[in-house]
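A protein chain is absent from this complex, but the other protein chains hold their places.
So, chain A:
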Amino acid sequence: MKQSLVLNKVSDLVGTKSIFGKFKIGSFKFDGNKILRKFLIPALSILLFVGLWHTGSKALFQMEADYKIEKALTDQGREAAEAMQACIASGDVSCQPNTLPSPSQVWQSLQSLIADHKVISADKKAFAEKTAGINAKREAEGKAPITYTGRPSFVDQIFTSLKTVFAGFLLALIIAVPIGIVIGLSPVLRSSFNWLIQIFKPVSPVVWLLLVFMIVKTMTKDSNSDSAFIISFISVGLCAMWATLVNTAMGVSSVDKDYINVAKVLKLRPLQKVFKVILPSSLPLIFTGLRITLSVAWMVLIAIELLAQSPGLGSFVWEEFQNGAIDSNSKIIVAMFVIGIIGFLLDRLMLTIQNMVSFNKNDAI
């Protein structure tokens, strides 16, 4: 990529080619327009975004600082105001204005989170080594091993959230796909279930969480299972399954009539008809539904973790907000980006799977 940019520049200097022309060296083809469209413009837009963010956060910082100095002036007089000004200028933690963090602060927080993760994993490793002997003994005696109970790092939280979202996604898949198929096959069931779907589809994640909480709380009373995890993954599944349910039912009920006629002429048995004709032909729509389900699951997960106090990115964000330390705001912004990037990657993953299994490549949007 860099090479091609350099080449573009060279050709521009020499004056033989337009800046973004096409040219070829060896077996590599350089398409100037493609580079422009796919890399340069996105890079520029990111720069612009960071620039705006930087200026914006600077302005907010200044507003907050002015307000603090003003307040010190009116409450405590001139000296206090000057002290405050000096304190802010010195970068002392005790008096920094609390506002939108700048890009560089967020970058620093990311690095401190990574450093924190390294410390914690080293700690965990040491703990595992230390307890290995004891745990082996306990296992031989039939006792539960001693586990690390220290604070989870940011990276641990990410994996906890991923675990919850996949459990919820699997639950949605297990519930929605079979029901979708059955509903799609029978017009009678479709019309009788329709109102139920229409009513439950728009229900907020919070309400689902409360509903699941009511049920799970009672059911897990006597067991020592991780009820926060159970509650959050079931709620995620219930919130997110509707897209799959509706899409599966639609895919199954709208199979090309020609295929159905072929199945009829060949007198395929009902199960054969479902597995050889109806399901393969509705796979593209089922996967579109699953893609929506996964992205919805990821979106509601954060809110649900926050409310259910189950560990993960959601509770990380909430704890940081409650914490109110000097770098809390920038940690929240780091989490925001991480959530966004993971959501994007999950969507790409689903798209790849969808392209692998569906017969019509053009169906994938």
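Here is the rule we go by: a residue touches a chain if its C-beta (ideal position, glycine included) is under 8 Å from a C-beta of that chain, and two chains touch if they have at least 3 such contacts; residues count from 1.
Quick note on the criterion: contacts and distances are computed from a predicted model.
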item: Identity of the absent chain, which is to be given by its UniProt protein name, from "succinate dehydrogenase", "ABC transporter ATP-binding protein", "Phenylalanine--tRNA ligase beta subunit" or "Aromatic ring-hydroxylating dioxygenase subunit alpha"; value: "ABC transporter ATP-binding protein"
item: Residue touching the undisplayed chain, where the options are A:L100, A:I175 or A:L268; value: A:L268
item: Identified contact with the non-displayed chain, of A:D75, A:E129 or A:D258; value: A:D258
item: Sole residue of A:A72, A:I158, A:V277 or A:A308 that reaches the chain not shown, by the stated touch rule; value: A:V277
item: Contacts of chain A with the absent chain, listed as residue ranges; value: 256, 258-259, 261-262, 264-268, 276-277, 280-281, 283, 358-360
